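All protein chains of the complex are present and in place, except for one that has been dropped.
Our next item is subunit A:
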Amino acid sequence: MTRSSSEPKNKFSRRTLLKGAAAGGAVVATQGVGGFPTVWAQNTKDVTLVHAGGSYAAIKEIGDQATKDLGFKIVMQAITDDVQLNRSLTQPQTIDINNIDSTKLPYLLGKGAIAPIPVAKYKLWSETVPLFTKGAYPNGTMASTQGLAPIEAMFYADKDAKKLAGKPTEFLTMIPTIYNADTLGIRPDLVGGRDKITSWKDLLDPKFKGKTALVDYAPVGVMDVAMALESRGDFKYADKGNMTKDEIDKTIKIMIDLKKGGHFRSFWSTFDQSVNLMASGEVVVQSMWSPAVTAVRSRGIDCYYVPLKEGYRGWFVGLAPMAHLSGLKLDCAYEYMNWFNSGWQGGFIAKQGYYSAVPATAKKFLTPEEWDYWYDGKPAAVDIKDPYGTLMEKKGSTRDGGAIWDRMGNIACWNTVMDEDRYLTRRWNEFVSS
């Protein structure tokens, strides 16, 4: 036993030594992008890090660029949420960098799968938007704490990483990367104009009977309906992001009645389905993601992500190193996570409508016109293209909802996982089968 447990260590150092020697002749010029110190390049060139996350975040081009900039290899794996959780918990060694959606944190908390990040290891913390560092908007107002708000999700109580602190500490749960404000997508041509939908309650308006859709995912689907019910005045929730059994029952009951009355045309479970529902005109108002709206628009069909008076449903994701990383690999992981928010990624993802946690760095990788359009909500001075160069918006158009803090500064509720999620799943199954 002693032998076998000590062997891998010896092997590791011997291998690294050999490879370091082999690479000795070649001068590997790796430059840190953000000016932070790089790990000794000769050693790192044999390191491979597996970055796993949702397809909207674990994008191959980003991994390729990181590989080029950093000198070690980043492998991007786009996987579905349940697979990601499963692998994180049952085969943690198959992932190195976990690209976690905040709602997955409660599942991972205290499981020892992901490692806490000492604030000092993350160079860009002071430049990160205050939403994550203090739970406040740049103007100083505190953000909504319904659902799992950034301030609640960002910090561990201590280095044991067993509990969330809910206030700033020295240990981060993850490095925040991208975030956005979700709302309803509409077909202005089929609802009578952009200004015809102004509130979440319009989702339940009988006039759109048979032409609405929800996402087929209980925590978000129920929350969108809750936003609508609250604005329609049916009842007020103590916390839409953490409903009681009674609140779930009341909400599901109304949903079942609506469904039986044929109010919903469909429930979508993939990005493409939501795009097709909207593009084909099967649905004229539905809960939707921002890039899906853009995807509909890029087909030449008018689709609008409508700002609603009650506010948006917010979400954010981040990166966390897996707990099994150590030594050189862990150093590389920190370096990669620092690289991630150093600009290239932020610029890339901005063109898909997402915001970077460190906007100042993303700005360097956007043209002034792009920055004005995506972040400042100004009319596009030139044609706006997506990260792959396809035309997205014609010159003169304005981003729906306006500037970053007009959108992100108006979050009514954050994506979450409820304490009663077990009960919610059961009731959701009942809803779908009724």
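Rule of thumb we're sticking to: a residue touches a chain if its C-beta (ideal position, glycine included) is under 8 Å from a C-beta of that chain, and two chains touch if they have at least 3 such contacts; residues count from 1.
In this text, contacts and distances are computed from a predicted model.
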Quiz prompt | Undisplayed chain, where the name is taken from the UniProt record, one of "HSP20 family protein", "Monovalent cation/H+ antiporter subunit A", "Spermidine/putrescine ABC transporter permease" or "Aspartate carbamoyltransferase" | solution = "Spermidine/putrescine ABC transporter permease"
Practice problem: Using the touch definition up top, pick the residue from A:Phe267, A:Tyr354 or A:Trp414 that touches the left-out chain. | Solution: A:Phe267
Practice problem: Identify the residue among A:Gly281, A:Pro368 or A:Gly396 that touches the chain left out of the display. | Solution: A:Gly281
Quiz item: Considering the whole complex, which of A:Lys60, A:Lys111, A:Lys245 or A:Lys394 touches the chain not shown?
Solution: A:Lys111
Practice problem: Specify the residue from the set A:Ala153, A:Leu204, A:Ala218 or A:Ala320 that touches the hidden chain. | Solution: A:Ala218
Practice problem: State which residues belonging to subunit A touch the missing partner chain. | Solution: 81-82, 85-86, 89, 106-108, 111, 210, 213, 216, 218, 259, 264-269, 273, 276-277, 280-282, 421-422, 425-426, 428-430, 432-434
